[in-house]
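A protein chain is absent from this complex, but the other protein chains hold their places.
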Amino acid sequence: MPSISYLLARLLQIIPTFLLVMVFIFLLVRMLPGDPAIAMAEAKATDAQVEQIRHNLGLDRPLPVQFVIFVKNTVTGDLGRSIMLKAPVTEVILDRLPTTIFLALYSVVLAVFLAGPLAFLAAVRVNSATDVVIRSVFQIGLSMPVFYIGLVLLTVLAAQLRWFPVGGYGTGFLDNLHHLILPALSVALYTSAIILRNLRASLIEVLDADYVQFARSKGLSTRIIMTRHVLRNALVSTVTLLGLSIGNLMSGTLVTETVFAIPGVGRLMLEAIFARDYPLIQGLTLTFAVLVSVVFLLTDIVQSLLDPRLRKA
Amino acid sequence: MRLPTCFDQRGAEMVNDKPETVLELRHLRTEFGSREYPLVAVDDISFEVNAGEILGLVGESGSGKSITLRSILGIVRPRGRVAGEILWKGRDLAALDEAALRKVRGREIAMIFQEPMSSLNPLLTVGLQISENLVAHTGLDAKARRARATELLDMVGIPGARDRLGDYPHEFSGGMRQRVMIAIALASNPQLLLADEPTTALDVTIQDQILRLIQSLSRDLGMAVILVTHDMGVVAQTCDRVAVMYGGRLCEVGTTSQVIADARHPYALGLLRSIPRDVAPRTPLYSIPGAPPALNALPPGCAFSARCPVAGPECLDLRPPFETVGQFHKVACHHRFEALAHFNQQEAAQ
Amino acid sequence: IERGGAMSFARYDDSAVIDPVWADRNPDLWMITSLYETLLRNGADGSIEPGLAESYEVSGDGKSISLKLRDGLKFSDGSAITGDDVVFSLDRARNPDGPWAGLLGSVEKVTAEGGKITLSLKQPDPTIPSILATFNTGIVSKVAFEKAAGANDQEKAKAYFDNNPVTSGPFTMKSRVAGSSMSFARNPNYWRQGKDGKSLPYLDEVDFVVIPDDATRILKLQAGEVDVAEFIPFARVGELRGDANLKMELFPSTRIIYAPINTRDTRKDGSKNPLADIKVRQALNYATDKNMLIKLVTFDTGKPMTSLMSAATQLHYGPEPLYPYNPEKAKQLLAEAGIDGGLDITFTTLAGSADDATLFTALQQMWAPLGVNLKVEQVDNPTRGAKNRSGEFDIHTYGWANDVNDPAQVTGWLGYYKQRQAVGTGWNNAEFNTLFEASNSEVDQAKRKDEYKRMQEIYAENAPLLFLYETPFAVAVSKSIEDYVQTPLGANDFSAAWRAK
Amino acid sequence: MLTVEPAAPLLSIRDLSMRFSKSRSLSDTLAGRPRQIVSALNGVDLDVMPAETLGIVGESGCGKSTLARCIAGLHQPSSGDIRFEGQSVIGLKGASRRAYNRRVQMMFQDPYTSLNPRMTVRDTLREAISVHHMREGAAIDRRIYELLDLVRLPDGAADKYPHEFSGGQRQRIGIARALSLEPTCLVADELVSALDVSVQAQVVNLLLELQDNLGLTVLFVAHDLRLVRHVSHRVAVIYLGAIVEVGPSEALFSRPRHPYSQALLAAAPSLDPADRRRAPALSGELPSPLAIPPGCPFHVRCPHAAERCRTEKPVLRPVGGGMAACHFAEAISGA
Partner (left out) sequence: MSAITHTEPHRPSRFRAFIGRAFSRPSFAIGFTIIAFSIALALFPQVFAPYDPLAFDMTAIQQAPSVAHPFGTDNFGRDVLSRVIWAYRVDMQMALFATIFALTIGVTVGAFVGYYGGIADTIFGRCVDAIITFPFLVLVIAIVAVLGPGLINMYIAITIVNWVYYARLTRAEIMTQKSSDYAAAGRVLGYSDRRIIFRHLLPNAMSPIIVYWMTDMALAILLGSSLGYLGLGAQPPAAEWGVLISEGRNFLLTAWWMSLMPGLAIVLTGLGFSLLGDALADLLRPKGR
């Protein structure tokens, strides 16, 4: 286990990240052309009406005042009301977050299960035809837009073969597994392509390492060698990447969520941006900041669990 | 010449029990790289090891000592190609598949790797790395394994053994890691120990202790040992027989006293000459002239011919056969008499 | 045949709050009349028909309107719909904070005496009957609404909506998962009867799923998981027509696609604006092959604009398509305007819109021979809105569908300078403005019709827009569903829809 | 040189200590176990004279490499002082550190990992020469060939990469690189341990020759006593991070004063197969640098240990021709 002071330090580090994100997002959101009033009233409202809306939203106040209010409210846990959804931001986010987290984790698990064994195969047969074929196939995941892959999956597996429902999500864990398999798969194809490449490279290196040869010389079973000695060592660097990808996924599932009609935070963010829903954008960003920090913290912990050399005070 | 005391005893045993040959290499050849332009790391090596015998393997750095040991255990595959026969108690290891080899590795034949720094898995505790051996090859339960692991670390002289089981390799010094490896190799009481420079990182007192340990295991349990080392002192003190390698080939085999006191091959002679003994301090030492050859550009004949002071024209093209020059003593050289004369002359001149 | 059953409907977006007063986006607006009945109703032919009020009467001076509620009307919870509810609902609708308050701007006071409702007006307003058939005057239950939690009307509205609201329309809200699904159940107390004499609605339930992606929505329909998918991309219309299980409906609409032209004398950056010249605007209109655009963008489902408003709008006047393709004439007009050294124009489009990209590509090709160099600028929706308001554009794309069954809304929007600077174009035509103001208090229908005719002529001639085309609402419906309609105003009308049980 | 000691030492090390603290795990912290400290060096006092070769021997893990690294400036010692030509070199930064390192070079035990695998020998040498402006322009190339010549590498070696050389050759590249800076002092950490005897001889010859020609000061860390004896003027014996004996090489080897030195010599394997010892040189528990025994650190293994050794730490004091840290040095060695 990493030292407790390290964990504490890591936790404290979330605070500056948070502040940084808060300032940036606040300013940036207000730099965007168009504002919630315009986005909301779309074209139909008169200028006077737009002004009225602006006033109602407190957007006519000076920026510093708005920022202070934002920070004060955030500290007390009040993220404001979504302009677009006319509901408290916290409520809206908590409503949608589980789905996205579920999808992200699901796809990561799928990606790992897809990439892991094949990376092994490719690494063991490095530079063989098998290796090249595996890499080529996974390259598709890296090259085709999710909306295309998603659509193909939906058309073939859902609409035509009727194995899975077209979009949406289910109720309960198992039902969700069934509903979300296609979106998770289409994200996983992408993630797994990245993981595969990285894992394959680390595996090639580790397979050659003296300690693996030494383990072989001990007459250990292949399973133990591969899991305990090879995989574990190869994972150390892959975990970082996995963490980065999960961090990315949290905000990066928006296209998937749109294509597969999943009401998650990714899509919500997209909608919020297009509606210039300041409170919602801010709230979502802060949520992502927390999630990403937690994921990074977890990857650090996992990494130091894997690699004792990283357990620095 | 007086036989060494140890050898004396052993010699007696030999006569009585007809020592059993446990390992026999026949024309072992290990190559790397492409089939068209192979790098032959081990080239047509044959020797045998008896139970309870310690065979020293010396030779130039890069001459294929480690690869020979690895070939025996089949851990140069799949990149290295092993040909010839490796007869372990009559079974040809070279023909066995991975699964069958696994039953031999660790349990019957154990190996100590050369690089103590990189041969231990940095992510696993030392205790685990010892006990996984015990899991694989013994029926001990967790508690017994712990006890055995502690005992092993103790045996190789790691202080505070019990407390160090939970430590990771990077928390040990180089010498300690080497000892950990030795402990791992000895964990399951192998019948053959392949020890690749097991004491390079150790100071002489610990080295002494380790070598004693190996010797006693060999003597008491009949464990055969192939000991690779650069230290002729270690050879002299520990080994029963010695094989000298050069350029992937064997050039001389004999009992320890035969090779150390009565070497015939020019390379072995040169090597022995290089040891600082009976020379005035801070004067130049003898060293074999020239640079070691590239393994993929060896002459078809004798590998040493390019650096050999007594090489003749045939040496380049004709591989010298192994010739018996005494009981147990064989040499592969076309000009071994000239060589002897040459080095004696030099010695005399000094 | 037994009519009834459940129907599932794939939407492109979810409703945030279905409330007559606070709803501001189409996904909200177009559902309101399913939950909240208005006093009057829009008939299928565009005329105003009785709703909760069995009759209405405009006073001679046009300054007061009285309506009579039907007897025995009930909310979904069984309570009676009374005059109080009507007054409450209309007063709410006049809340100046609400986005639609302007529609009832002429109303001074609403009173009720039993079932008799009287609206007294500040000045005569011919649009009031239409407004009383518009979603924002939907009737809510005063008692139930006031019980709802919330500090102000808007929060109350949200709370009311979220907690199984008491409704007056054909359906009640059964359940809802924000962002993904919603379910309407039959309101047993709804007053209307179907053609077969049975009470409406026929459907026991309408289940909505939100599927923003067009292709997925269609797949969901094709997989049989839903019965209706709205907003079918025109590119897919032809293909879906060939699907034996589906009816490809193209409901007539008031939707128009047009491109406002900046008519101000100078551009935002201070340079001279060539588009301020009416001849240039006309030339661009002539240089645009609308039929080709209709083919390319709408796959022949659209039709050319004949006026500033869609042909389905009341008082529409437009005998023939505006500015038929005539590159010669365009050339000549440009020459007359003194443009000979070529013309650089920026076309602002909605980023990510395939239609806009197609439009741009086609226009660029069509105009290039005239020496018009069309550049594209892709922006997102709020940016486009902001540019429109600040006048920082040359030409951009826009679309419109009427919310009110009266021409005043679209006309004011597109041409009346004081409202939105004539859809941001800065076009300020005195005659047009005067006519528009007059028409808004013109009680005489014939006169009003004339005024509208004239306004449409002026507008067409001045061409502050690139007149593009009208499009229908494309909805794909399973063969098992009958009588679902999307009205020309876009509202989803499930009241008479049914499937054979 | 062997007999007359010049007055000013080139390098003088005073009371040098180096402690590494081990990281505590979460469970340790929770259990309130104290942080473990590895005392790699415990008050080393050592003078190195100009142009001498000082052999350093000792048990593995006793702090030889740590000492070498401290001298080369790779470790910041926890306490104590290292003076080079009278100037303290602790905590040197920037240009002064670089200037110091130009004079004091370290050569690493592993020749392969200490060479940048992506640079040819020429690049490696050129860089060292040009960074310190040892030569300019065309003279650099000439110097490269001089150096290669000096370490007996063929000219063709210049354009090869480290992995194309044998171990001994790599060591020589490392030496050439160190010499390119024309240093005053070389710290050789187990320079030849990985090499076979013939190559060892080559490298040792080179070192001796260079020293004679260039007047280099060399710290020679090794396990091979025969070799240390051959190359050193003086030898220091380290045990558990402290010098236990230091003296002229011949004197020390022929008549060691400290029981540990005696044990070392006794344990050195003889070259004569006939001369096999029966008794181990030392017995007893090996102490750990995590918990250095009180008193004389060697007492747990010392055959001569008395009560005094368990409590009182012996100081390094002149005994015979050198110095030893043993209460009974005279008695033991005089016997």
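Chains: A, B, C and D, in written order; residue numbering restarts at 1 for each.
By definition in this document, contacts are C-beta pairs under 8 Å (C-beta built on N, C-alpha and C of every residue); 3 or more make two chains touch, one makes a residue touch a chain.
Quick caveat, the model's predicted, so the values are computed rather than measured.
Contacts of the undrawn chain with the visible chains, over the full complex, involve A, C, D. Although one chain is not displayed, its contacts with chain C can still be listed: residues 214-215, 233, 235-236, 238-239, 292, 296, 349, 351-352, 354, 357-358, 360-362, 364-365, 376-380, 383.
Panel shows chain D; residues 69, 72-74, 97-102, 105-106, 108, 110, 113-119, 127-128, 131-132, 138, 141-142, 145-146, 149, 155-163, 174, 177-178, 181 of it touch the chain omitted from the view. The omitted chain makes contact with chain A at the following residues, 13-14, 16-17, 20-21, 24-25, 28-29, 31-33, 127, 132, 135-136, 139-140, 142-145, 147-148, 151-152, 155, 194, 197, 201, 237, 240, 244, 247-248, 251, 254-255, 269-270, 273, 281, 284-285, 288-289, 292-293, 296.
By definition in this document, only the chains that are shown with their structure count from here on.
Here the largest set of C-beta contact pairs joins the chains B-D. Among the chains, the centre nearest to the mean of all shown protein C-alpha atoms is found for A. Look at where the CA atoms of chain A average out and do the same for chain D: the two points lie 53 Å apart. Distance from the chain B centre to the chain C centre is 91 Å, each centre being the mean of its Cα atoms. Of all residues in chain D, none touches two or more other chains. Among the residues of chain A, none is in touch with two or more other chains. Residues of chain A that touch chain C in their complex: 32-35, 38-47, 49-50, 52-53, 56, 84-87, 92, 95-96, 147, 151, 154-155, 158-159, 162, 165-169, 258-263, 267-268, 273-276. Considering their complex, residues 14, 16-17, 22, 24-25, 96-97, 99, 102, 154, 157-158, 177-181, 209-213, 215-217, 219-220, 222-223, 225, 379-389, 398, 400, 403, 413, 419-420, 423 of chain C touch chain A.
The touching residues of chain D, when paired with chain B in their complex, are 22, 53, 57-62, 154, 166-169, 193-202, 204-205, 208-209, 223-227, 229-233, 249-250, 263-264, 267-277, 280-282, 285-288, 290-291.
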